[in-house]
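Excluded from the complex is one protein chain; the other protein chains are retained at their positions.
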Amino acid sequence: MVPMSTPLETACRATFRTLLACFARPGTLGRLVAPPLAAPGPGWWTGIAFALLDQTQGVALAHAGRWRSADDPLVRWLTLRCHARHVSAPQAQLALLADPACAPLLDELPQGSLTYPEAGATAVVLVGTLACPAADATVWQLRGPGIAAHCDLALDAAAGAWLAPIQRSRAHYPRGIDVVLVDQDGRCAGLPRTTRITERGL
Amino acid sequence: MHELHYTYGLIDEDSKREVRRALLKAVALPGHQVPFASRDLPIARGWGTGGLQITLALLAPEDILKVIDQGDDESVNAVNLRRLIAQTTGVALTAVTADATVIQTRHRIPEERLRADQILVLQVPMVDPLRWVEPNLERATVMHGEADYGRMWVYMYESVIRAGDLRIATQYPVIVADRYLMDTTPIPRWDVPKLHQADALFLFGAGREKRIYAVPPHTSVAPLEFEDVPFRVEYTPGQCCARCGCGDSFLTSHAVSGADGATRWVTTCSDTSFCAARQAVS
Partner (left out) sequence: MGYIAARGGTAAILNAEVLVEHYRLRGDTPPLTLGQVQHQLRHAVGRAMHEGALYAPQLAALAVKQAEGDSIEASFLLRAYRATLPRVMATLPAQGRSMQCARRISAAFRDIPGGQLLGPSTDYQIRLLRAALARECDEDIARIATLVEGFAATHAGPDVGHFPKVVDHLRAHQMVVPVPAAVDDAEPFDITRQALQFPCPRSARLQALAQADTGSLLTYAYSSVRGYGDAHPTLAELRYGHLPVAVAHPVDGSPVWIGELEATECETVSKAHSVRAGDAAPRFHLGYGFTVGQGEVKAISMAILDSVLTQVRSGGLSGESGPAADEEFVLLHSDGIEASGFTAHYKLPHYVTFEADLQVLERAKRHAAANAGGRLGRALAAAFAADALTEGTTADA
């Protein structure tokens, strides 16, 4: 008899496949599935936490421009269910950053070393929308591996605050931080550290 | 003793998570070898356990899987891996390259150009081209970190001097995305250009060596070569498959018994499903 996946395992696998596709093709929008657990925070990105975290991983969460503390209810909820350790930003393998006020905090995450660049963090960044109508959008033009020539990403204007810290995070390739943008509707886009971003004027 | 039960995809969920994390980092660092713990599987080390762990971490029930060894779906090792994967995931199987969403392979890349919605998983025995010049892992890791590939170029140069050409048959070393030196696994040189600016995603798993690496689509993959001694694929003008007549595929030799009982050697496509499809059309 063929074994079956649990609903949580199914959600983790689907989330991973979406992330893999988005990292392989930066700028392509993916659709996240919500995990089958009611989360006290935004459900879309806690699904990513379930897909990537276990007892070997350290996680940090930021909200309103500050890192959440260990006794924060969302931190406790997440670390208990994912078995991950809550750690300070420079130790985090995964960081969840909730709003543009957190953009400067990206600088505090680890970028790995020349010999072990994979120790650079994965940052999940929540934005308003990744499918913004042209008139209101901040448009990022992306180039790099996974992109045939270049492609555009249309974000809400407030998300523009992330550009400079993301660019800084990949100034010393192969060291760097890999970013996943997630919007309110469950869309996501991968910006691995190889992706070069420029803001396109209207 | 009670029956032993296994989970979907055989390896436990935390191990799958670790493989998945390594895969994401590998895609974000094209050509860089990402270490992972590498679980022991009911397949021997060196028989495709790296590729198998990637495939098991990837597969969803809606996937369609193809497994080949030497380009052949019916090769004993391909049959065996497919059997294990089918028993633990129940995914649909195919031999038709175009129908597959995930293809696990040893030593070949299919002849047909792979599409954007396909993932090729390659089994990797020897993980690092630098091992030819620096067997010590600690020192080789530093060389990769510093993109210090001078000794590899000297190795290539000596190869040209001694053999008149680049004396590398398979595992041809390439530079990925202008940064990392990468082992192409023992695919023949014929398959190396397929990695360059491809539509599909390539994932490489070395179970015994405990490393995962990747080449994303639309990524530069440049074989090491000299201006006056360029990289060349295996190709003999006029070559032709004895079965399908293809003049533009990788051929291997094998013995066939004729009607008179005599044995003779013929060359045919190593990609058997490609060859069979061409025979069916003609």
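First chain written, first letter: the chains are A and B, and each begins at residue 1.
FYI, a residue touches a chain if its C-beta (ideal position, glycine included) is under 8 Å from a C-beta of that chain, and two chains touch if they have at least 3 such contacts.
Everything quoted here is computed from the prediction, not taken from an experiment.
Only one residue from B:12, B:117, B:199 or B:248 touches the chain missing from this view: B:12.
Those residues of subunit B that touch the chain absent from the view are 1, 4, 6-7, 10-15, 18, 35-42, 44-47, 49, 69-80, 83, 92-96, 99, 106-108, 125, 136-138, 141, 163-165, 167-170, 186-190, 208, 210-211, 234, 250-254, 265, 270, 272-273, 276, 280.
Everything below uses one rule, namely that only the chains that are shown with their structure count from here on.
Taking each chain's centre as the mean of its C-alpha atoms, subunit A lies 30 Å from subunit B. On the subunit A side of its complex with subunit B, the touching residues are 2-5, 9-10, 12-14, 16-17, 19-20, 23-25, 51-57, 93, 113-118, 120, 122, 145-148, 173-174, 178, 192-194. Subunit B meets subunit A in the complex at residues 5-9, 13-14, 16-18, 20-30, 32, 34-35, 57-58, 60-61, 87-90, 116, 141-142, 144-146, 177, 179-180, 201, 214, 216-220.
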